[in-house]
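Each chain you see keeps its place in the complex, though not every chain is here.
When the chains are written out, they are named A and B in that same order, and each has its own residue count from 1.
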Amino acid sequence: LSGDLLFDQVVTTEELLEATGDQAWLQAMLQAEAALSRACASAGLVPPEAARQITAVAEHAVFDAAELGRQARGGGNPVIPLVKALSDAVGPPCSQWVHMGATSQDILDTAMVLVSRKAGAIVDREAGRLARACADQARQHRDTVMPARTLLQPALPTTFGLKAVTWMVGVCEARRDLKVALESLSSQLGGAAGTLASLGDHGPAVAAAFAAELRLDEPVLPWHAARQRTARLATSLALVASTAAKIAFDIALLMQAEVAEATEPFAEGRGASSTMPQKRNPVAAAAVGAASRRAGALACLMMGSVVGEHERHLASWPTEWQTLGDLLALAGGAVSRSAETVEGLEVHADTMAANVTRFAGSLLAERVSSALTPALGRLRAAELVGRACRLAPDTGAAALIETLMSQQEVAEQISEQELRRLLDPTGYLGCAQHLVDKALAWFEGESS
Amino acid sequence: LSGDLLFDQVVTTEELLEATGDQAWLQAMLQAEAALSRACASAGLVPPEAARQITAVAEHAVFDAAELGRQARGGGNPVIPLVKALSDAVGPPCSQWVHMGATSQDILDTAMVLVSRKAGAIVDREAGRLARACADQARQHRDTVMPARTLLQPALPTTFGLKAVTWMVGVCEARRDLKVALESLSSQLGGAAGTLASLGDHGPAVAAAFAAELRLDEPVLPWHAARQRTARLATSLALVASTAAKIAFDIALLMQAEVAEATEPFAEGRGASSTMPQKRNPVAAAAVGAASRRAGALACLMMGSVVGEHERHLASWPTEWQTLGDLLALAGGAVSRSAETVEGLEVHADTMAANVTRFAGSLLAERVSSALTPALGRLRAAELVGRACRLAPDTGAAALIETLMSQQEVAEQISEQELRRLLDPTGYLGCAQHLVDKALAWFEGESS
């Protein structure tokens, strides 16, 4: 809303702003009008010369979006003034063939599809980039040990590789979902009420030619009042955005000075504060998170637009236009910015290792408890180890060993040496590395 | 998002687009920087001459929003490049006093308050206009009988006046709520972490002077991470928008050709279709409905921004900026457009009367049933009248009378003449007119 260049560029890219901006919509609507004239010409309803002229004007004429927007208030959508402006630019006699057989919604919905396809391809490209960046990090850090954290508490040792492939698989799934949604989009041509009545017997032929001209699939039926596919696209875009935000937020948490296991890529001025010189803020995470939150709310709106009145929805159809444009820009911005972050991510393997050592007593408590289970039973073992963790002066391995050995019930069952072996984090990675390999192989299968 | 002039103007006004657009935000941020320099000067921290110069530049300099937006990516918000641009424009030596003691959020939050106050005053003004328009309709149609409809079915006779005062009271309540929210907004000055540390002992004095310079209240505490008031404002704006949409939707339902009891005001081209010449669509209802739906989703986002991290929120703070701007524009657009509609509403009292006659049998079934209750018991009376309603060949009074009289159990209890009296809609308006008078008196009390 409201011509926002001050804030938009924080959350998306100029490429996406362009692909979803006023001029992109205008161009798509004009493309639809031009395709319609050619489709009508192919059915013999419009003289070929008129179709050529309409197409030529549609390709080159420049219209004033602000003025068309102003005029759109009267009829409730910008197609009405655009048809008038296009007719004026074409001039008589050909102008009479402009918009033949169509209703405003045919043009605006088809434009929505064209904009979605074009901007959606950018979103998909950036999502692919993000998936690859995750895969690259996973390959490089297959064996980089770090603390796994559940509910924000140290859990077990894991590898950064496993974290990165988990991100990657999520991105691949969101991306696949987006592809299905984008491919399900089709042209829209139904005329005033979805019956193609004003085209007489030529309706089906014109509708088919219209789709073909735009290289779009033809739908089973006109979908003026069947908004499932656009709603689906919206949720796919929100899923892409929130998948990017999951990654971004994990990175912001790793960037905490107290954790310091990763840092967003450095660039001069990046992450700076207006007053604190030391600052290197996770600004990409903030932007991606903001984009994802907004995308989620907008997807909700699109879902709500499935419910509406009869053959054309009153309030929910106009809700869709800008909402879908914004969703494309936000989802694209989110993946693009996260891709940039993961590609250049500074992974501090040394701090990861140091943190694993620092919290070894916590991270391996489960392992110690499991080792004591056969002798003491599961609950008693957990109880003793849990108490030792609470009593130990710090969270490291040595403190836990000492505290455990001071408890006779434990000391009777296990040697200090065995405890030392159990408290080696690299010995308790489970299938982390196996899972990284499996996921990367799956990814290569997906991508090829 | 994305400089949308093509679609925005359908849902809001140019005045609001201006009041919430990039330049309005820039101006508000500069106003905050200028006030800050004067506040520091009043505490002796900045030379008066520097404050004067900063103020002068802030008032007259013109900055490129698109360029500042581009530069905002690095630090994550537009204040950082704006402070640099302002400093450059001020030039040494005074430039060193720019942004003294403040953090980006101080400036952006204060600007958010200034923009909200200004645009909020427009929303309030238009809401007032809408309330008055409803009151005027109510006065004029105090006695205009029409069918009340519950769950979209004829219920009882009512008056258009009662409908209009019901709208009016809703608007007044939403407006009062908005006023409280707008008045609760205060200046923001906390410095890097809300402690005003860089101002030394002068913090409280500067914070007080800063608020005074901007004619804003001073908050109990800096609210960098306490977003209750901005969330409240957002929900108030959404409430205003949805109140306008309730009215707009009722009108759209009344405009149905089959109902035809009211029409949105006429203007050339208004409600036109790109292909159907007969059309006079409820385009204001569509626009207001769309604005209200979007406002609802955005209010949700602002509510979500109450939860965030420590002393400054990571993703939720940047979510707020454009969201609040859009909410102001959408709420304002919704009430403005609804005000215009209600002011010029064509009320078809004759069709209302005709519909009441047409559905008199339905609208007065409760009355007949009540009249039979003493003799037959409540459930039996309802059963007999309900069956008669279903059996009657049409929904008018005559058909119901005939059907009822043909049932001996009824005919024994009541005369045809009495039934005819009961089936006079004007005799069953209950306190409709009394309620109109009461509400209008209340409204006059409210407004004075």
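Throughout what follows, a residue touches a chain if its C-beta (ideal position, glycine included) is under 8 Å from a C-beta of that chain, and two chains touch if they have at least 3 such contacts.
Values in this document were obtained by computation on a predicted structure and should not be read as measured data.
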Overall number of sequence copies in the complex as this file defines it, 2 displayed: 4
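As a convention for this text, only the chains that are shown with their structure count from here on.
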Mean-CA-position distance for subunit B and subunit A (Å): 32
Footprint of subunit A on subunit B - complex, ascending: 1-12, 14, 17, 20-22, 25-26, 65-66, 68-70, 72-80, 83, 99, 102-104, 107, 191-192, 198, 245, 249, 252, 267-276, 281-283, 285-290, 292-294, 297-298, 300-301, 304, 314-319, 321-323, 325-326, 329-330
